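Every protein chain of the complex appears in place save one, which is left out.
Order of writing sets the labels: A and B. Residues in every chain begin at 1.
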Amino acid sequence: MNYQFKWSVLWSGQSGVWLLQGLITTVEISALAWVLAAALGILSGALRTVPWKPARALATAYVEFFRNVPLLVWMFFWYFGVPPLLPRAVQDWIFNHGAEFWAGMFALGVYHGARMSEVIRSGIQAIPRTQFEASVAMGLTTFQAYRLVIVPIALRLIVPPATSESLNLLKNSSVALTISVAELTFQTRQIETYTAKAIEALTAGTVIYLVLCVGIAAIMARVERRFAIPGLIARGG
Amino acid sequence: MKRMFSVVVAVAVALGLSLASSVGAQQDTLAKIKETGVLTIGTRTGSPPFAYVNKNNEWVGFSIDLVEMLVKPEVQKAVGKSIKIEKKESTPPTRIPLLSSNAVDLIAGTMTDTPQRREAVDFSLTFFYTGAQFLVKKGSPIKGVNDLAGKRVAAQQGATNAKIIREKYPQAQLREFPDQPAAFQALLQGQVDAYTNDGIQLYGLKAKAPKPDEWDVVGDFYSEEPYGMAMRKGDAKFKAAVDAGLKNGFESGKYFEIYEKWFGPKGELPYPMTPQVKAYLLKQIGK
Partner (left out) sequence: MADVAIRFKDVDKWFGKLKVLSDINLAVVAGEVVVVCGPSGSGKSTLIRCVNGLEGIQGGDLIVLGESIVRPGVSMSGLRTRVGMVFQSFNLFPHMTVLQNITLAPVRVRGLGATEAEKTARALLERVRIPDKADHYPANLSGGQQQRVAIARALAMQPKIMLFDEPTSALDPEMINEVLDVMTDLAKDGMTMMVVTHEMGFARRVAHRVVFMDGGRVVEEATPEAFFATARSDRAKEFLSKILSH
């Protein structure tokens, strides 16, 4: 064993700046993708439970299509597959304006939207059907019943599984490095390239991911307590 | 998911290392080889013609031949018995950890000998010499490293040339991909205007392109990329054996026969050796 640890590589030179840039990119792409995933997940998860077959079929098709193909493939799809559908001038414009980031964001958001959809659907199905009946019996439309009653209750029920899905999204954002998005894992590799200190660089990356995940889990736990339905969720607080 | 695999390997190795460091005894590679009868090399599976899996599913290449035909006899002499070569896959992110953890004894692929890497590992004599150039669409305004302002340039992450572009030519929009196929695809589709890598790699890609005539390798070498074999640091006896093998090859001309087999007119990738490169290689052994 003649590996010599040299932790100073993490703060000497540009390493610190790179880690910070990587962290910011990871947080940006994950946050945007999360918003997209949440929107798609809520929409398709709700549609999968409505009393109208074509809507259910459409939402089911979305979920099965996107979650059963590996994320890496979706990265390549959004980066290599989609731009050729656009006019050449538009392609050039987006290639000069962060096409990699946006392709990665869409890949991540649409893929995790499909996974989030399952979480939301299970939340909605945990609500007694009579809640929906009571809502429409008051004169609410189906859309209002979902927006005001069903989805808000479901969202409160699914905080724990949605948290774990959100953490998956964060961790999966590293796949975007395959299409040249300079996120956290990319930057740890960069440090390894420059310093030949792989273990230190990977350790730094691992610790940052860990801190991010633990932080998110803590925030979500607070959200869960803050919005807990009295009497429905009996969790320590 | 090769990438995930590399990360997993690296993390696993890192964990193993922290355990191993407590017992960490200095490893004598020759003693280990003598004991096991095996020299384990870390090499590539997709870098023709240096190391790759060919159509017949055989793991072959220039770097592998150098080990088999030049290094192996010297190592056998040093340990006084006949040995076997075993090959393991190593990639840029995993190769140094694999070496440090004793999973492999020698990296023989396409690794450039750099001062930074020399802090972590020892390198053999240089066995191949190339430099960074650009692969562009025929007729591209990019003729070399000075035409990059505002252009989108792909590079392979971890490559020396990516580092040079980032530091010395910041006007270029650098896009770094973890593997060559993705970077090349980006060039084919126009996501980037040029792909930079070692000239030898670019000739290989051009030859494999759907329409090779549409692509040009342009520019003078803007980096020096001497390929060497990497070993654990400070194992002088093993390094001496590896270097002796290569040196014999240069002296006897065996090295140039192997070069001809892979890079000659009938080789896997024709890449004639320039007199300058030949002089550079021979200078290492004082000729």
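Everything below uses one rule, namely that contacts are C-beta pairs under 8 Å (C-beta built on N, C-alpha and C of every residue); 3 or more make two chains touch, one makes a residue touch a chain.
Everything quoted here is computed from the prediction, not taken from an experiment.
Chemist: For the chain omitted from this view, which of the shown chains does it touch?
Modeler: A
Chemist: Using the definition of touch stated at the top, determine which of A:13, A:84, A:98 or A:152 touches the missing chain.
Modeler: That would be A:152, which touches the missing chain.
Chemist: One chain is left out of this view; which of A:17, A:39, A:69 or A:134 touches it in the full complex?
Modeler: Final answer for the missing-chain contact: A:134.
Chemist: What residues on subunit A make contact with the chain left out of this view?
Modeler: 128, 130-131, 133-141, 144, 148-149, 152-153, 156, 227, 229-232
Heads up, the rule we're going with is that only the chains that are shown with their structure count from here on.
Chemist: Where the CA atoms of subunit A average out and where those of subunit B average out, how many Å apart are those spots?
Modeler: 37
Chemist: Considering the complex alone, what residue numbers of subunit B touch subunit A?
Modeler: Going by the criterion above, the answer is residues 1, 3, 7, 10-11, 13-14, 17, 20-21, 23-27, 92-93, 96-97, 100-102, 116-117, 119-121, 152, 154, 157-159, 162-163, 173, 175-179, 182, 185-186, 189-192, 232-234.
Chemist: Using the touch definition from the top, list the residues of subunit A that touch subunit B in their complex.
Modeler: Interface residues on subunit A, with respect to subunit B: 1-5, 70, 72, 76, 79-80, 83-84, 91-92, 95-96, 99-100, 175, 177-180, 182, 185-186, 189-190, 192-199, 202-203, 206.
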